[in-house]
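Structure record follows, encoded as C-alpha cells.
The complex appears here without one of its protein chains, the remainder shown in place.
Right, chain A next:
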Amino acid sequence: MNELHPLGKLLVSVLYIVLVASINKYDIVTLILMSVYLVFIFVIGDLSFRDGIYRMRLVLPLVIFVGIFNPFFDKTVLFYIGKIGITTGMLSMLTLVIKGVYTVLAAYSLIITTSIDDICYAFGCIKMPKIMILVIMLIYRYFGVMAEEAGRITTAYSLRAPSQKGIHYSAWGTLVGQWLLRSMDRAERVYESMLLRGFKGDFNTVKKKVKKTDIIFPVVWIVIFILIRWRVIL
C-alpha cells in the first residue's frame, strides 16, 4: 500500500468517503457492502483495526451524539426483533455511526500509508493552488513543533508536581503563554533552517513514476464502488 502512487490513494479515499456519506440513511445493506474496501486496505496494508478504532475515540462520541436523537424523532416501526420494534430512527442512527466509522477509517488508512509529503504531492497533481499546499505542509510541521513543546512543558511540570493530577488551573495561563512563545521560537528556527537551504516558498518533490498497479488500483476500486453504491449486480 505504501508503494502505491499517492494520487490514486487520495482519489479512491475521497471518492469512498463521498459515496459512503451519500448512501441513503436506511440503506444498511449497501453500507455493509462498502466495508469491503476497508477490509481490503487493512488486510493488504497490514494495518491494525485496533489502532484505527482507538484513534476514533475522539470522533466517535461526536458521531453518536449527532445520531442519538434520531430514535426519538423518527419512530416508524420497520420490523420487530422479538418484542422490540426496530424503528427507522434506530436504523438511521446505526447507519450514521457506521458512516462515521467508515469515513474516519478511510482517512486513517490514507494517512497511515501515505506521508504528508506524498499527500501534498497528490494535491499538486490535481492542481491545488501551491499556496494551499504550502500552508498544509507548514501547519503539519508546526503542529509537530507545538506538540513537542507541549510535551516538554507538561513533563517539566509533572516532574515537579508529582502529587498533582494534571496541571493546576492557576498554572494554565503561564504554561500556555510559554508554550506559544517557545513554539514560535522553535518555528522560527525551523523556518531559518529552510531559508538557509534555499527554500523559496515551494517544496520541490521528485516526480513519481506511475506503475501499472498505480492505475489498476484506483480504476478497480472506482468500478467496485459504483457497482456497490448503485447496486448494479445485487
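Here is the rule we go by: a contact is a pair of C-beta atoms (placed from the backbone, for glycine too) under 8 Å apart; a residue touches a chain by one contact, two chains touch by 3 or more; residues count from 1.
Operating definition for what follows: contacts and distances are computed from a predicted model.
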Quiz item: According to its UniProt record, what is the protein name of the omitted chain, chosen from "Biotin carboxylase N-terminal domain-containing protein", "Malonate decarboxylase acyl carrier protein", "Cobalt/nickel transport system ATP-binding protein" or "YetF domain-containing protein"?
Solution: "Cobalt/nickel transport system ATP-binding protein"
Self-check item: Option from A:Leu58, A:Ile81, A:Leu159 or A:Val206 whose C-beta touches the chain left out
Solution: A:Val206
Self-check item: Sole contact to the chain not displayed, among A:Met1, A:Ile28, A:Met56 or A:Ile116
Solution: A:Ile116
Self-check item: Residue touching the undisplayed chain, where the options are A:Ala161, A:Leu195, A:Val210 or A:Leu227
Solution: A:Leu195
Practice problem: Name, in rising order, the residues on chain A that touch the hidden chain in the full complex. | Solution: 115-117, 141, 144, 148, 186, 189-190, 192-200, 204-206
